[in-house]
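Missing here is one protein chain; the remaining ones are kept as they sit in the complex.
What follows is subunit A.
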Amino acid sequence: MKLTKEQLARIRSFIQQKGFNYIDVQMEILDHVASSVEERMEADQHLKFEDAISQTHEAFGPDGFTVIQKSVVKGLKKKYSKFFWQNFLSYFGYKYILMVLFLGFVVYKLQMMVSNDNFYTIYIIGMFGIVGILLLYNLKDSIYKKYMSYRSAVSFLTFLGSFLVVTNMAISKSNQTSIFFSLNRSFLIVSVLITLFVIYFITALKTAKAGMRESKQLMDKYKLVV
């Protein structure tokens, strides 16, 4: 027998009551529970709907649905980490390496051309630009916050702050001149850090977008059933 929309809504609220609120996690639990309830009620015509739900929940063992949530989270983390690092490293492959070196060179030259204070101002303006981009994305995509795929994919953006602190420290010390392979060592460190930061930012944004795409696909289907 097939469950009605009302019965499915009841199972959904049962899952929510147990504390599982991420929609993509809920979806996978819901389909499993509903399939199991359908089969149990088919096998035993006298079995009540609520009892079939409890029996199914018990079959998951003492940890209940946590098992599914945990494995979804772990799987997504692994998936997006892989996505992130593959993309990050691709900038050091033959396709982009010249662009990356050029960026580093521009940042180095800029430090030589302008005073330390002016460079810092340019740096701060750049950071405001990045914060602006982030704000734009967050505002636009808060609709996906109930999706674990989105949460997992945007997590890389949260590390941007720590990157900034290190870069900031390096810039504040860059008036001390010491020479390294006939290059100004402080300028070199700042160039490398800023270049890495830019690549990190682009990759983190790309990863976040992949998470948004995945969440959107699920959301479109979810809208059809609720």
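What we mean here is this: contacts are C-beta pairs under 8 Å (C-beta built on N, C-alpha and C of every residue); 3 or more make two chains touch, one makes a residue touch a chain; residues count from 1.
In this text, contacts and distances are computed from a predicted model.
Per the UniProt record, the absent chain's protein name among "YCF48-related protein", "Amino acid/amide ABC transporter membrane protein 2 (HAAT family)", "4Fe-4S dicluster domain-containing protein" or "PadR family transcriptional regulator" is "PadR family transcriptional regulator".
When the full complex is taken into account, the listed residue touching the unshown chain is A:74, out of A:74, A:109 or A:145.
When the full complex is taken into account, the listed residue touching the unshown chain is A:35, out of A:35, A:54 or A:115. Counting the whole complex, the residues of subunit A in touch with the unshown chain are 2-3, 5, 8, 27-28, 30-32, 34-36, 39, 59-61, 63, 67-68, 70-72, 74-79, 82, 217-218, 221-222, 224-225.
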